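This report concerns only the one structure given below.
Heads up, one of the protein chains got dropped from this complex, but the rest are sitting where they should.
Up next, chain A:
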């Protein structure tokens, strides 16, 4: 035996919005794909535009200077051979990076202070001193000499492997071993200079290698391709894996800060970045919370709005633009005359003379004056029209009082 329970009364009303999960998904995709495509195109364009155009400078001998006096070619070739070039103009960075096995190239020493030169001497890193006679003399005891020889082609004339590998170079300047120094290898003497001189010196000081180059030209973009310049420069600078390319600057004080110290993030606590990201997440969630509309906007057909007085204003503007003082005055006069006639009980058929007489009688004015006011010559300018309007108002109020 089966029992049947009475089916509950079906609920009345509309159930659902006639969509399925699939139809909603396809509708959303159809609606979103165009904006998404536009966004994607914009992102791609932005990335292409922002793709690192390498930063350049105009500092002589700087590794990011593509000008003839710059050294970008050398820095790039070093980079291609796996040497990490770190360019700085801060002595603090040099001291910060100092460790055995590192190569520090110092280009020029006229901006260096006594203390900085002393510090160079006490460093652990290998040094390459280019165009830095004072530093060379303090650190390696290599003195710069005077020579009449200009830029000329020189051969090694020594047994340093780097110099031999380079063959001939074109450079200027002369170095010689100082009195207190020993074990200095001098190469590339200028023709006609005495023995014991050269444009390139290499020595060992306190267990590290110090190379000295008299002239800086062979590092520049302009002269790098000349003779064996490139070979010598690459071998001298590219001995280790890391190279600090230091160009002293007058803006860099002793005990100055390092680049890291001056970066905008250096004074912030370490949790700043993650906290910003988290706040961004909160903002994103809040945006989704507030941004989701509670149902579609309700549209309503509004009645047309035709402002009253529109035609009247338009006509007034026409009068003004056409400087139709006569027309405007005629309208004002006719209206005033019509109101006065009504007030004085004159019939519509009454003529001008009759009206003038009646008004003049009512207000006790000279009929000629009234006639002039109502039927006189039209005004020709704005003040005239304004005056006429005021006189007509006076006349009308007098008629109404009478």
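In the analysis below, a residue touches a chain if its C-beta (ideal position, glycine included) is under 8 Å from a C-beta of that chain, and two chains touch if they have at least 3 such contacts; residues count from 1.
Just so we're on the same page, contacts and distances are computed from a predicted model.
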Match the chain absent from this complex view to the correct UniProt protein name in "Lipoprotein", "Acetolactate synthase", "DNA-binding response OmpR family regulator" or "Sugar ABC transporter permease".
-> "Lipoprotein"
Residue touching the undisplayed chain, where the options are A:34, A:146 or A:271 | A:271
The listed residue (A:14, A:51 or A:195) that touches the chain absent from the view is A:14
Checked against the full complex, the residue among A:123, A:212 or A:385 that touches the missing chain is A:385
Extract the touching residues of chain A with respect to the undisplayed chain.
-> 8, 11-17, 19, 269-271, 273-275, 277-279, 281-282, 284-286, 288-289, 292, 294-296, 298-300, 303-313, 315-320, 327-329, 331-332, 334-335, 338, 348, 382, 385-386, 389-390, 393
